[in-house]
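Other chains dropped; remaining ones untouched in position.
A and B label the chains in the order they appear, each numbered from 1.
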Amino acid sequence: MALRNKIFVGAYCMSISIKRESSLTFNNNVSFCVGSGRMGLSLQNIFVKQLELVQKEIGFSHIRCHGLFHEDMSIYHEYKDENGNDHVEYNFTYLDMVLDIYKKAGVRPFIELGFMPKALASGDQTVFYWESNVTPPKSYEKWTDLVKATLSHIVERCGDEAYSYPVEVWNEPNLPGFWKDADMDEYFKLYKVTAEAVKSVGDFRVGGPAICGVDDERWMREFLKFVETENAPLDFITRHHYTTYQPEIKGRYKYQKLHEIEYGFDQLKKTREIVDSFEKVKGKEIHLTEFNTSYDPLCVIHDTNLNAAYVAMLLSRLGDEHASYSYWTLGDIFEEQGVPYSEFHGGFGLVNNSLIPKPTFWTFAFYSKLKGKCVYRSDDSVIVYDGKKYRGVLWNLGDERQLSFNMEDEENGRYCLITKTVDEETCNPLKIWHDMGEERFFTEEEASVVRAGAYPLIKTEKLDSASFDINIKTNGVVYFELYKAELKGDRGYCYEKAVQKFSD
Amino acid sequence: MALRNKIFVGAYCMSISIKRESSLTFNNNVSFCVGSGRMGLSLQNIFVKQLELVQKEIGFSHIRCHGLFHEDMSIYHEYKDENGNDHVEYNFTYLDMVLDIYKKAGVRPFIELGFMPKALASGDQTVFYWESNVTPPKSYEKWTDLVKATLSHIVERCGDEAYSYPVEVWNEPNLPGFWKDADMDEYFKLYKVTAEAVKSVGDFRVGGPAICGVDDERWMREFLKFVETENAPLDFITRHHYTTYQPEIKGRYKYQKLHEIEYGFDQLKKTREIVDSFEKVKGKEIHLTEFNTSYDPLCVIHDTNLNAAYVAMLLSRLGDEHASYSYWTLGDIFEEQGVPYSEFHGGFGLVNNSLIPKPTFWTFAFYSKLKGKCVYRSDDSVIVYDGKKYRGVLWNLGDERQLSFNMEDEENGRYCLITKTVDEETCNPLKIWHDMGEERFFTEEEASVVRAGAYPLIKTEKLDSASFDINIKTNGVVYFELYKAELKGDRGYCYEKAVQKFSD
């Protein structure tokens, strides 16, 4: 048990007493940003629908993706004129289309500058099924020209609002797969010229080093030392966060175990400490520009209720030290390891490609409602109060349990408790798909059945006081609201008389 | 128990064995027609949305309403010209709007001719909050002119398809409230001249006498005698069917008990017998142009799960003798006893005015899927088979029970069972509304919570053979599908490995 940290095994019941006033804090940055794969895929019809669904129920402020400069966005080009002279030209047609889609969905870009256009690359190493070039530029001048032209164009298209879009330099340069030889000095060079180019365009905020958890402490330290020494611009620090062990692989799929709870938080704490040890950046915002359980888009865990509960746990604490934590990714339109072969396939998405929300979707939807003062936090719950309603998110990584709440400051009276339950019995599209035979890609008719089974179970309870029990099954996530609900009953209406048995 | 007919009390479990071949019949005329209150209300924005929702999930073929000739449709007018001469003129603007709304929704009118335009009435007796005149015409010639002009206009607007719209003469003339003095001879006169007028326009099918269950045997007999004697056109017979006793009244609301099951069917059997005793009409179609549990739009029962289960029982048998049975009504936009004072108020609708489907909505949605050969029918179930899938509707007017099914002709193999459950725990918007404080009219935000709780619980089960159990709670309605679902699993995908506990 020690290994898993604080997860209760065995059924139990716990009593919790809550006051309106508290000195607790809960920084709810859940909706700040979400990831979305490759920018070119934002042009897809299904992606747009996934984004609409996510925005309707969650409402993210920003969106981050790879591949702004990938070939399919078709931005950078070189050509020879009729006299044989070389020229560069930029094509922003698809970028404009993407920006329009974002705007219509009410979301703003968290700009990641990368990868390298083939025509501008110094080598031919690529990453992903879609083969994006990850080598340094053949000319740093042409690269910074590209960066400046692109940001200038965004400003022209989106107006001054564009200066509020955070800009991040490259992605996971600490992995040799994402940056040739994981060459640290080369990255620092890239970072500095790029960050300066960004600042030259206007009042953008710029950040890095966008590393993941491999050799991360050394990278972070060296990066900050470089920034300090070289006086490179740096407005915020970025890193990634994944929480699974190495996979077991079967055919196309990966099976991974989750980290013990404190394992990951310890890593993050370390980053905070390193940052705060540098005078120049002490206390600066850290953005987790990617996080998820598994870092693999074919890891089965993403579609499960366990994932939803584990992410609920993460979301309760990540705001303590981070300005944002961007779930990677919003939808299963994603091709890093190729096009999905099957309806459910362990994709990163909150929503699958038949627009079926996964359990973790609801974890985000529930957290997005937690506005107000924090009145309770524990290892398996966050509760806030806004003056009218108590709202809480509860989760369970252990065995089924019962929680008994008592809102101490509430007088007796008629209360309504609303619960929305997501657990393996009530909201488990993966199981429905499996039972139906693991269809490769649903027809709309099939999808509509599964979709109907992928929504939380809504229940209400009328209470005579502000005390109530909530039951949570293993891997369950429960959202509740509690508020005073005086009866506005119309003249002569009697609910108890309305409800009857035939045999009465 | 005898009184309630065949309703089981006490938990039990029952085993049912089913073969593909059977000599059973089940005439599924559930989707033929639905009622909708007053025609003028079809112009309402919320009505149109209710109709769309009903059509999406159920898909009725026809729609019937009162008040084609009521003042708010503004069809019939008299005026004096500048020389003082009297003229009649017709205004079909609103009728055209209604026909357009029907057309867009994919539904056709089941035309009820009535009530009397005030300018054409011989008296001033009215019915309903909206005060529709129910006296004979002051001039039968002007009345038949009106009928002919209206039907001709419909043909002009809708084309030859219009001839397939059934035409019914008046509504419940056997009640003095709906037809002055319930004057039988006057109705017969009306019927004959009207039916002849209908036929003079073209090949319409015409029917009557549209009576309800008061003095109905005498009326039916006399009507058919009249039709035979007078050789009046008659293509089908119509009557109404309600199944509740006299109400207890509290304030605005009515509390009514349901008839024992056979009570109502006995009434209907009697009608069939009377019809078949006349040579001219023997075997002709009988249409129940209205039916419901209670005949009162403020009777609380309409919003309950009991209503859903009782209607499920009715729908399993009404097709045995009737060409259609039109639920009165599709939505709560309805004003016969005034405008509703409250979100739930016992209205007739399958859908309430915040577009929340009531339990009975799902009874219809479930039945609308029962296509194929009937392989089982009992007092609490209907099951069909279409060569690929078994589909069934089960209901429970008694105590909770378990049904065990075995599809005898199916070989062993991987099967999927889908169930959709509507019962007091899983799909009970009335309770949610009550718990929330019986709001008079929801905001969209409130409505969305209740709406989410007004959809059936979807579950699936993977089976190794075509045998399974289904549990039904009191007042529950369950829809199921069973079909062979071979695993199409992708290379390496293992569901059992995907599903895990954190503590594993």
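Here is the rule we go by: contacts are C-beta pairs under 8 Å (C-beta built on N, C-alpha and C of every residue); 3 or more make two chains touch, one makes a residue touch a chain.
Computed from a predicted structure; not experimentally measured.
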{"item": "Copy count for the complete homomeric assembly [2 present here]", "value": "4"}
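We take it that only the chains that are shown with their structure count from here on.
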{"item": "Residues of chain B defined as touching chain A within the complex", "value": "1, 4, 7, 9, 249-253, 255, 257-258, 300-301, 303-304, 306, 309-310, 341-342, 345-346, 397-398, 414, 416-418, 420, 424-426, 430-432, 434-440, 449-450, 452-453, 455-462, 474-475, 485-495, 497-504"}
